[in-house]
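For this view, one protein chain was removed and the others were kept in their places.
Right after this comes chain A.
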């Protein structure tokens, strides 16, 4: 037959593919905001910021593009982080009471964070319980050689660094109690150590604050000053001069205390205020006191709000003289610091900026500019400011579109400050990206955010909101109600994290962008399909609205889901950027499940769980629609359960607040549930039913994919526009389209004629459809050929269509739709296809050589690469945990062999399958670290473990920098700390018994 097309399978090309292309899988960088941050630190010398998380990760950020990550072996919460300024060392405290020392290592253009050693405070034998040695505060001395550790039992211990040697000069509570005057003792115990602060001028002096309110200044072994507060202590901070310090308390107040040797003991603070009094206030968790050359000091503190009226707010107050701003955040304040002058010769702090780490975002305030505006962050973008509902990637963005999007974005954010990003340590060594990449995220609140995904830091470029074209009963009058509130406290909303959508119907489901024409297609939860044009001028216009009935007179179905979103009947003002032009509403208004756009033909196609429609947006004319419902499909009709519909506005708002406060608790419960579920799965015997798939599964009519292609559907000699649609029940519809020529768009309507209907026998959902040209390459995008941007597709050889279902990949020859190649993934591997993409893999060896491949992510979280059109498996990698369903569902592949998936609601992991296109942090951090003592590195350690009845173990010391040190402590206890790579191998059977990265401490009495 004519359509044999053996040319399509080029055996030589396949060999080349194998020999020249490798698909090295690497997870390169995490974009977004770390999930559940729990600790913050700043190194003013290196200008680096570190964030610790509840999952035990440490992330270090400097200038944009400079970042590195470390992960504790224990998955415990990082409760505290401290830098050793200038040394590139980080000390972390986990909630399992272990201390860990990390070092920034430079390796081939990359900076890594490596754990060097860990330590746990030994308990005092007998007398105290383990909670007594629980570390509450850490104070690394500025000299970097000593660490003071405060404990719950009230003791302060000193460790020599970096060896973690416990020094014999601990300060115990009983010593303090003996030296303090009688009236300063309150009860038998001082409580845990709440704060340790090094004197700014005299490094030997340490201010120790106890929870129950006693504060003492300790000068080596001599007690100098003590004050007694009437309130429980929350935090302490020195005033730069060292002549006074400030304490903050649980009653919402703070006090300034003098330090003078003349009156060693005092009850009397210089000043004492409760800023939000007189009614009971919440505790001031942390206070900073920064002096300025211009006059009054800046006081910054978190918390302290009136308990009854604003007790649920997450606030941080900035006070200077008469200026008073209460920063009102939408999530909890984890920690904050100021970036200020650290030069000891200078008299004032003169803070540049305030950096606040919140549970869901990072906010930086410019303290130099009047009004204290925020500085936009170049990284740590809160991707989840509203929950991400879909993502879409565009590679190789044309400069024209790029510039227009950026300028639209710049006009959007009213730049209040010209201060540069203050955290600028390290050098970004990454070359400027060869091409611009855009990542579009659709959100629950109806916004689409444009991100610069070309480099390591995901930068927000532009935000598009689709909510303003609809009449929603919650017409964003939040700002109005805010203004109606009392003037005091002087709240200012800061940050953009607002995860609660007032109308879930606004949620974005699908996005499609033509990068050459700037036409954008956005589709949402209530069946709304919006066509937007990129426009550089602002506009005020009516939107054309069309309704498309996808049920097509099918009777017996009633839609019980939500209503469609009513469009505004008047003209709507639009800022420069993407401006809605046409709104198509599907009836019934079920969520849109697939869209595609062909800007050259002025056509869009969209599908829901009921059917699909074709629309000519130039003439504002729908010209075809088809119902894909199966007669037995009743579920599809009822729609999602809609709680929201019934909720009245007031109810919703009150819920909103409750939900807000619940969010962290809910997360914990969810995690616990997930853990429980995992345990359950192990215990209970699991059964699986084996049933063939029947035709009348529910939701079989869901349209899963749509695609336009210029190919051969009628016959083998004439090609023309076609549209393909695939459904959940394994059905593919192919339409031949009659598209009028460019100059007749306005006069003639487009015609669609059903050409083929393919029912895949295995009935699995069709995940993707793509047409391949005569050489087996994917067809170019619209405009690419007409604008000479891509090689014209081969129209000589016979085309083929690649249909990927959840179970199989199949290539059919066109126009006869005869099966040519296939790969039955599920039948062979037992996994199901979740995401597929056609990817162009470039060779590392030669710039011009590239091959196309089919990349697929399965429900087991592994990634497979297949050659096309031969569909031969190339490689397989584990990528995502199979339990991480949302991660698998969120995965997007780029056209060049990279990909993104959500590792948390707020973070994308970026990975690469291409040897050539890799985006990872390349940076240099110049650390000034005294060399480790060399005498320690000589010893090899031999550990003897019996195996096979024969003592036969070899221990290899591969780590060249052991941190081994022994020194008897006060209790005559010796402990040996070794950081080794240990391999334990049985000499008889040569069987590897164990291999350990780190050998924990060996203690002996």
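FYI, contacts are C-beta pairs under 8 Å (C-beta built on N, C-alpha and C of every residue); 3 or more make two chains touch, one makes a residue touch a chain; residues count from 1.
Assume contacts and distances are computed from a predicted model.
Chemist: Tell me the UniProt protein name of the chain this structure doesn't show, selecting from "Large ribosomal subunit protein mL46", "Par-6 family cell polarity regulator alpha", "histidine--tRNA ligase" or "glutathione transferase".
Modeler: Its record in UniProt gives the absent chain the protein name "Par-6 family cell polarity regulator alpha".
Chemist: Tell me which residue among A:172, A:310, A:348 or A:623 touches the hidden chain in the full complex.
Modeler: A:623
Chemist: For a quick check of understanding: of A:108, A:555 or A:847, which residue touches the chain that isn't displayed?
Modeler: A:555
Chemist: May I ask which residue of A:81, A:171, A:423 or A:736 touches the chain that does not appear here?
Modeler: Among A:81, A:171, A:423 or A:736, only A:736 touches the chain that is not shown.
Chemist: Kindly note down the residues of chain A that lie in touch with the hidden chain.
Modeler: Here the touching residues of chain A are 1, 3-4, 9, 548-549, 552-556, 613, 619, 621-625, 631, 685-695, 713-715, 717-718, 720, 736, 738, 740, 744, 747-749, 751, 753-762, 764, 807-808, 810, 813, 816-824, 826-832, 860, 870-873.
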